[in-house]
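All protein chains but one are shown in place.
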Amino acid sequence: MRATGGPDVAVGDVLLSVENVSLSFGGVKAVSDVSFDIRKGEIRAIIGPNGAGKTSMLNIINGFYHPQKGRIRFKGQARARMRPHDAAYGGIARTFQNVALFRGMTVLDNIMAGRTLKMHSNFFWQLLRYGPAMREEVEHRHRVEEIIDFLKIQEIRRVPVGRLPYGLQKRVELGRALAMEPELLLLDEPMAGMNLEEKEDMSRFVLDVNDHYGTTIALIEHDMGVVMDLSDRVVVLDHGIKIADGTPDEVKRNQAVIDAYLGVAH
Amino acid sequence: MLYREAGQFKTSYATDQAIFPILQDRIGIIIILVIAFVGIPLIGNDFLTNAVMTPFLIFSLAAIGLNLLTGYTGLLSLGTGAFMGVGAYACYKLTTIFPNVNIIIWVIASGFFSAAVGVAFGLPSLRIKGFYLAIATLAAQFFLEWCFIRIPWLYNYNVSAAIEVPQRELFGIIVTGPRASAETRYLIVLTIVVIMTWMASNIVHGRIGRMWMAVRDMDIAAELMGIRLLPTKLLAFAVSSFYCGVAGALLVFLWYGGAESTVFSINESFTVLFMIIIGGLGSLLGSFLGAALIYILPIILRFVPPQLGLPLHAATVEHLTFMITGALIVFFLIAEPAGLGRLWQIGKQKLRVWPFPY
Partner (left out) sequence: MDILYKIFLDPFVQMVTAPDLLVQTLWEGMVGGVLYALIALGFVLIFKASGVFNFAQGIMVVFAALTLVGLYNAGISAFLALGLTVAVMFALAFAVERVVLRPLINQSDIILFMATFGLTYFLIGFGQFVFGGDPKVMITEQLYLPKGTVTYKALGGIISLQKLDIAAAIIASAMVAGLAVFFSKTRIGRALRAVADSHEAALSVGISLEQIWVIVWFAAGLVALVTGIMWGARSDVSFALDVIALKALPVLILGGLTSIPGAIVGGLIIGVGEKLWEFYWGPLIGGGTDSWFAFVLALVFLLFRPQGLFGERIIERV
């Protein structure tokens, strides 16, 4: 699954880099002068205690928040302000901390909605639901069914998502993000609120997405076991500042990180 | 026993994505269409077609229009009356300036005028959301209502500020004006409504419908998925106003026979809104059911009590209509917020397993 737009980046090269980014809301500094990069093909974890600015970081990458200072460089192109639409077209997809599915629609429709980017048949054909419009519906239905098979959610295709248990909702959300065929997938606490079995399933899906489709993944996660097992590299934020950056082993042994999590009087 | 999908296997995605995948539903629709096109003109009298079916169809069309905007896209609009008016006055001007062009063409064309106005008043949706957007539509409603009175050009400088529908023909049959027969008018309205409903159904089941519902349910997530909010919302305004405009033109040209600005007041906006609340937001079938309930109610109140020996004043009928409508809204919001449309679906679900309870 390859996204469109922008020059191709080789595996191992930097896909996205965050350069000296600062963001504040009114007087509250969410993120202060943070820089790190994400290499193509890797699984990058962003961790830190609550309120560290992790979700804000993802929102900045997505183009939802605009940093007061600093830039995002994606596939070689630097941007001070990325618009959400551009991020999506550029190949960035994400899931949300509080599941942001479209509650009025079924699982199938939600994932099909993820294909909107790729559907171009014009209004006239849509009115008739014939010709190009119908061909497109069928063609994208094929791709969506591949995702449904991958995530093993065949039985719940036609169930309105509001009725699904939390774990399945998260899986559907992952499917919707995958439908965009992203180059970079941002996962905001994909395992939150799950029991051990569900976490194992989700971890396997994350690894499969990375292996099978080559999608680069940036993930925020609180479960240290998951982070250590899944990720290639980790960046640690605390109170909006980057305090560590490296492989899971390096980060685990970093004193500043240990202090941040256990709590040390500042 | 009757309503089962057993044995109906879909062998391609195309057939699975059909709008009525279940055979019994397809048969049902065909039966309804046959009754509508053939049965009613044969069996019904003028009263049935003129006072009941024609306006019911017209209001259903307006309800579909509003439902596309409010039910599917989540943009509350209180300007339906005014948008219907734009369609009516546009049609009037078009046909008086170009009397030799087919009136049906002008009815459809007037929808485009309404769509343009709708888009103009929908532009604020870029910055304003939810309840506040309703204020923008109120501005549209009152401003356009003012225009209908204060721009004499719209009603051809008629002294009474009213418009009167001129006689027009289609293939030699008189279709508008006082000499057009109730049956002719009914069939034309029916045809237009059926075609436009089919198109609305196509749209909401496809890419555009999903985009609208995404914007309604979680616009931030939709935006982050690459759905551009403003064009999507403006498209909703455009299509919705188109439907309301055509409904307005049909209202004046193929039913009332004339109009003045009070026909398109804020009460009209509320009436249509109540139709879709009771019928079901986000349900095309619900638009029809809601229109039926709200529209038929006063007729029932006018004719049934005298049969039961309780004659009611015309004024009392009106009062009771308001009261019952209001009570029904509250009742539906408590009992089934998704309206009659959902009740229908639940009914079908039960029918699928009938005679077993579940």
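Per-chain residue numbering starts at 1, and chain names A and B are given in the order in which the chains are listed.
Please note the rule applied: contacts are C-beta pairs under 8 Å (C-beta built on N, C-alpha and C of every residue); 3 or more make two chains touch, one makes a residue touch a chain.
Quick caveat, the model's predicted, so the values are computed rather than measured.
One of B:A116, B:L138 or B:V194 touches the chain omitted from the figure, and that residue is B:L138. Checked against the full complex, the one of B:M199, B:L320 or B:L351 touching the unshown chain is B:L320. Across B:L69, B:I277 or B:L340, the single residue that touches the chain missing here is B:I277. On the side of subunit B, touch with the chain left out of the figure occurs at residues 76, 124, 127-132, 135-136, 138-139, 142-143, 145-146, 149-150, 220-221, 224, 266, 270, 273-274, 277, 315-316, 318-330, 333-334, 337.
Operating definition for what follows: only the chains that are shown with their structure count from here on.
Separation between the centroids of subunit A and subunit B, computed from CA atoms only, is 41 Å. For subunit B in complex with subunit A, the touching residues are 12-14, 16-17, 19, 199, 202-203, 205-208, 210-211, 213-214, 216-218, 220-228, 235, 282. Interface residues of subunit A, counted against subunit B in their complex, comprise 62-64, 84-85, 87-89, 93-94, 96, 100-105, 109, 112-114, 116-117, 119, 121, 123, 126-129, 133-134, 136-138, 141-142, 145, 176, 180.
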